[in-house]
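One structure coming up, written as structure tokens, with questions to follow.
Below, a portion of the complex is reproduced, with chain positions unchanged.
Every chain is named by a letter (A, B and C) in the order it is written, and numbering of its residues begins at 1.
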């Protein structure tokens, strides 16, 4: 349950508050150990079932740069990155996420992370030589919500290729932007990630205070991760940035030319939440990848927190274009520290899909309008 | 029925032929009188039921320039135009199209147009002073397919505002690009418009030779008009061009900001047919307006004619995004020369909507693929 | 000398007239034989002194598509082209232009072209098998101004790669847009090219009626060729189009990345004349290539002719950025039909460089302003 008072309605139809309007009756304990100082989401380790096919998708189609590779894994980075990688593709038996990896400010913050999770009773594993190539001393944990998080500072520096325009493709991916996690109890997740040092920038709620999703940041963008309400723990997507909107359109055009357009799941479009321009793809294993550009600066501590009404049909697509159901229902498994998929727990709070589409759901373009605004749903 | 032999499969999955592969068993008579030399589609006269509301849509939202207006009509032009107008909004009792107006090369071509249609037994009306402000000697006809066509040469020149960047909006419309007409028998329509001097650039067919739509041009772009198979005569849409793709995205963003996103019917997206980037809007009366950019040069007489398979899921959207059913079913009435709506005749040939969506329809992303490719349709 | 009366001042600071305001006292004879019906500029044959180096520039850097090549020549086309080539690079001893080649509407128009020039006493050469690969029956002539012109209809069709977005580079060249010729007497050249069927769209003059340059079109863009006043006959540049402005910026970025930025001679910028966005490069032999996008439709016979004041500092760059002197002074030799360079005749009319820059020249940003507007010239 969340507080909906003291919020201000903006001229754009959403609300702003000074404090994140999300509270939980079921919190994870707050450790006494200080949280590590997290800089940013740094890389995701994806388990893929056909490494060659996945390499083709991420390298030949999306144009990520191969830093290093072997028979078992490919280490990829975006064109402005200087750390060893932003994505690891590792061959494995079941498509899943092995790690959501965050970079911390100092080597000592890895110790802090370890202590923080140990106090919470979470399983942790520390490797001085790192869990993947190019990364040094790291700790991996299964966090209280069941997600495999990693924290590291040490990494091999590689050349930032930002100036190498001879290597750019029309849809060049320039940065890793964020992760998105599916979890049944969003307020509980938010409170825990606030304890870890993240700050809420936006959320989606209904009039009863049910929270459907929340966005949390370390670096001053709209998010480093988001918590999406649903059966979890699962990984909703990993997102890379382009410089401009036409770069995202170029990715769609190229997928069409390669007769791979069925990899496009949703978009391109303009998000309400984050105000970014977006596209969602599905990789050969069904892992969802977002391509994203142009959200806003959120680095001030009093950055206004934006709350969207779940019935606002422009919250997820500012143009009111429909969200395909698979976008709500599908997500990737996540692994425990032994490499086994975490069991998925069903969400018991209201579902955004049900609340907005279908027999009992409704959405509006203009608040108070009696016509239902979900365009495609009405028509099919 | 059309010829499907002697066509060449391209590496992009469609076919090209040297001659337009469309034939009709039911032709309109070919007049002996020479056809007028048509330069281009020049303007559409739209009857709207609430002039103030329509003006708001076309001027305040879409940013067209008012050349002139009175209590009954508003004359609008795009920013690169030097003739008096590209769109007339005229107050009337029933939303409809009063004229598809084409500019011809010389004053004498108006005489030719009149003779051409008289020989066909069509009703014609000639006005030396023009039917609308800013246009001189014109002939209006009800063509053999039931459409109200106009031909004129004389027009008042107004300033081409192309260099007036202080007047540009982020979504500036720079040219009128084309019309699109709904008609039950596409091959019959194509043959007639070829007699009038248009050339086919692209079409959509199935393996049996059923023609679902065809694109025809006077100026060397993909079209000045298109014939879309359906109950007709009706007007499917009128299209304006922008310079770049981001201009089209800006229109969507603005509609979102104004909480008018439900005016977006389909897109934005990349067409397969024409290779242009597009967006479809519905105006306050439901008239459909396309925003369009970046098709290709077609001015050579042997310009390859492109034929798309109706089951190719990238034909209408290169990214495979679904065509909303209303896009297939809705269209505007057209008027006869007395201002009465033309009766609508049902299409008896196969329907593209039925052929590609729903229980009996199918589409593919990759020819031969057994999975159905219509993304959203599969999911809802 | 030209007529400056009956022109209208626009709100953008240039003039428009209904008739091209250019007259000559020294005309080339007008043939009685009808002119061929020219569709468009089709290709240029460039003699280059180091074929491998030129291939690297046009293929590896600019991304043109190789249709065919051998030890002696490379045949290149833009990504939307369906005729065999838009550019031939041919190894030779002296960098020069062997042909400005135009496509005509029918095979018979090649006969017309031959007769047209024969009547003018020009040397002509006819080859049923064409002068280059992929082109059939053609006539080459040395035109009365000394330029090597070619006319052809027959050509091998190749695949239009417009939909092959997997082949696009960030700076993809989509069409051949125009040629530009340097000639001492612009009014004489204009009159002759009008006889050949071209129409003037824009020009640059001073108050005395001296014509510094004029733009002429066959297809309905601002030009298929332009006549630039200077020592000639020489070739000023050949121009290719991109879809959007960022594509042109991407070419600059890539040249920087390859440490080839000294190939950028002028721009990028916005032209006053044509309103297009532009960039001028110099190839390894110094041949000038323009990259160009977004001029306007000129296909109506009464398209307003634009006249710019030579002292308007925004005529050549709408942003008032300086034109580098080499852009005025440098140009490529052109060949006669034996492959020998044509002698260059000096311009005797006033020079645009002298009229606008330097001790006696002046330019203004705002007409009547007493400050000189040539920004960089003032400062160095």
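Here is the rule we go by: a residue touches a chain if its C-beta (ideal position, glycine included) is under 8 Å from a C-beta of that chain, and two chains touch if they have at least 3 such contacts.
Only a predicted model underlies this, so the values are computations on that prediction, with no experimental measurement involved.
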Full count of same-sequence chains in the assembly - 3 placed in this view: 4
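Everything below uses one rule, namely that only the chains that are shown with their structure count from here on.
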Farthest chain (mean CA position) relative to chain B: A
Rounded Å distance, chain B centre to chain C centre (Cα mean): 34
Length of the line joining the C-alpha centres of chain A and chain C, rounded to whole Å: 51
For chain A, residues that touch 2 or more chains besides their own: 244, 246, 253, 256-257
In the complex, chain B residues that touch chain C: 10-12, 14, 16, 39-40, 80, 82-83, 103, 105-106, 157, 159-160, 162-164, 174-175, 219-220, 243-245, 272, 275, 294, 296-297, 299-304, 318
Residue ranges of chain A touching chain C (in the complex, touch as defined): 163-170, 172, 244, 246, 250, 253-254, 256-258
Touching residues (chain side chain B, partner chain A) in the complex: 12-13, 244-246, 249, 252-253, 255-257, 259-262, 264-265, 268, 270, 272, 277, 313-314, 318-322, 324-326, 365-366, 371, 373, 375-377, 379-380
